[in-house]
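Down below is the structure, laid out as structure tokens.
Here the complex is missing one protein chain, while the rest keep their positions.
Every chain is named by a letter (A and B) in the order it is written, and numbering of its residues begins at 1.
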Amino acid sequence: MNNALPFHDLSPDTASLVNVRFDGTEYALPEGANLAAALLAAGVTVFRTTPTSQAPRAPYCMMGACYDCLVKIDGTTRQACMTEVRKGLIVERAHTAGGVDENG
Amino acid sequence: MQAEYAIIGGGVVGLSIAWGLLKKGRKIIVLDGGDTAFRASRGNFGLVWVQGKGLTQPAYTRWTQHSATAWPTFAARISEATGHDLALRQDGGFDYHLSEEELENKVKSYEKLREELNGNYPFEVLGPADLKREEPNIGPAVAGAILHRQDGHVNPLRLLRALSDDVRRMGGPVLTGKQVTDVDKPSGFRLTCADGSVFESEKVIFSAGLGGIELGPKMGFRAPMRPQRGQVLITEKLPKLMNRPSGIIRQVDEGGVQIGNSKEEVGYDDGVTTDTITRIAARATQVFPDLARAQVVRAWGALRIMSPDGLPIYQESHEFSGAYLVTCHSGITLAAAHAMSLTDWLEGNDSAPDLEVFSEQRFAVS
């Protein structure tokens, strides 16, 4: 058991690992796994920060209802908990600053 | 008498008038409806808009320009009093066209109006290349745009809240959950609400939007308004995508891109329909192709308050003097004028704006 990681994996899948990039860091994650779960298992704690106050957020409901695990994939905001891991996936943090003026 | 003025309707129109009356030291009371009342103040597009209005009635353009000019002062006063930034930006606005022919026709009508207004109608026509410089994210399908320098936008929900705050702060009671069902004038005016409560006032202003249709005739108004539905979409908060608002797309200060808005004659149905929102989405992605990747988080339908000619109505009752009907479908644009100039009209002061052209007389059957 790797004690540095917050989750214990009951049945580690080492056979089908693929590379996924999250926020610039490469991770080897099981193909077909739930992306939010796989990132949590890999030790990612903060998935995004909120547009309102830049507060850190991570998966909360894991069932597609709370929208706290939002990430950016191919330029579109997606729910990590509703996405499956696939080879070469490039995941970015959802843009942190909403509000036109902060960006303008 | 509980109040000099009773104002029926606590939306942006009613509260703007209340705000102006309070500034002049009048004693008022605002009677507002419930949580699920039809509320154009919640569903509108947030434009402070001049172009395209009054093409057949330049007096309407002038009244609109009067309000647009008054907006900065109005916004500054409210912000100062309440601490709410209304996010007012009056840096011009676009009218996008996908067809050159359509654009040319519009330009012709604007030129004619500019002449009638002695030149006070500052617009310019931008071809694709010029437009691209102003709005780098514009799509290739856009044939051109009219940039009108007097246009702008505001955060309409913050305006509603700030007005509500400020009217209360100045002592004007705003009572919610008070749906006025009857008005009569035994001596002063007497207003009866659905919950049985009764209020009295020396004068009464009907600014209840569509609510005026049923209530107005009790005081001798024609009140010939009708609901016209507009559907609006809004995206998740996005980084800056556009510089200026247009009549159909604008980026609000929080970052969401708001897209609208249909004109549908469907009575009191304020629902959202798949055919309309998909059509609105298709048009928006033609204008700003990057929007295709943005998530729409909400959509809504709201009912405009339309008069037969689309112009506002300002009318004092002939039968019951002291009763006024104020109704329009541009409550945000006209908020500054309603707040800063309508008290003079209500009280017949010398400095009162001439609103004769907006009386109900124009609907008289000749």
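Following the convention adopted for this analysis, contacts are C-beta pairs under 8 Å (C-beta built on N, C-alpha and C of every residue); 3 or more make two chains touch, one makes a residue touch a chain.
Heads up, the rule we're going with is that contacts and distances are computed from a predicted model.
Peer 1: The hidden chain: which UniProt name fits, "NADH-quinone oxidoreductase subunit M", "ATP synthase subunit a", "Aspartate carbamoyltransferase" or "NADPH-dependent 2,4-dienoyl-CoA reductase, sulfur reductase"?
Peer 2: "NADPH-dependent 2,4-dienoyl-CoA reductase, sulfur reductase"
Peer 1: I'd like to know which visible chains would be in contact with the absent chain if the whole complex were considered.
Peer 2: Looking at the entire complex, the absent chain's contacts are A, B.
Peer 1: Which listed residue, B:62, B:114, B:190 or B:293, touches the chain dropped from view?
Peer 2: B:293
Peer 1: Just to verify: which one of B:233, B:306, B:337 or B:355 makes contact with the chain not shown?
Peer 2: B:233
Peer 1: From the listed residues B:130, B:165, B:202 or B:309, report the one that touches the chain absent from this view.
Peer 2: The missing chain is touched by B:165.
Peer 1: One chain is left out of this view; which of A:28, A:61 or A:90 touches it in the full complex?
Peer 2: Of all options in A:28, A:61 or A:90, contact with the hidden chain holds for A:61.
Peer 1: At which residues does chain A meet the chain that is not included here?
Peer 2: So the residues of chain A touching the unseen chain are 1, 3, 5-11, 33-34, 37-38, 40-41, 45-47, 50, 52-53, 55-68, 70, 76-77, 82, 84.
Peer 1: I need the residue numbers on chain B that touch the omitted chain, in ascending order.
Peer 2: Residues 10, 32, 34-36, 39, 41-42, 157, 160-161, 164-165, 168, 174-177, 233, 235-236, 254, 259, 271-275, 277-279, 281-282, 284-285, 291-301 of chain B touch the chain that is not shown.
Following the convention adopted for this analysis, only the chains that are shown with their structure count from here on.
Peer 1: In angstrom, rounded to a whole number, how far apart do the mean CA points of chain A and chain B lie?
Peer 2: Here the centre of chain B sits 43 Å away from the centre of chain A.
Peer 1: Can you name the residues of chain A that touch chain B in the complex?
Peer 2: 51, 74-77, 95, 97-101, 103-104
Peer 1: Which of the residues in chain B end up touching chain A in this complex?
Peer 2: Contacts found on chain B: 236-240, 251-256, 293-295.
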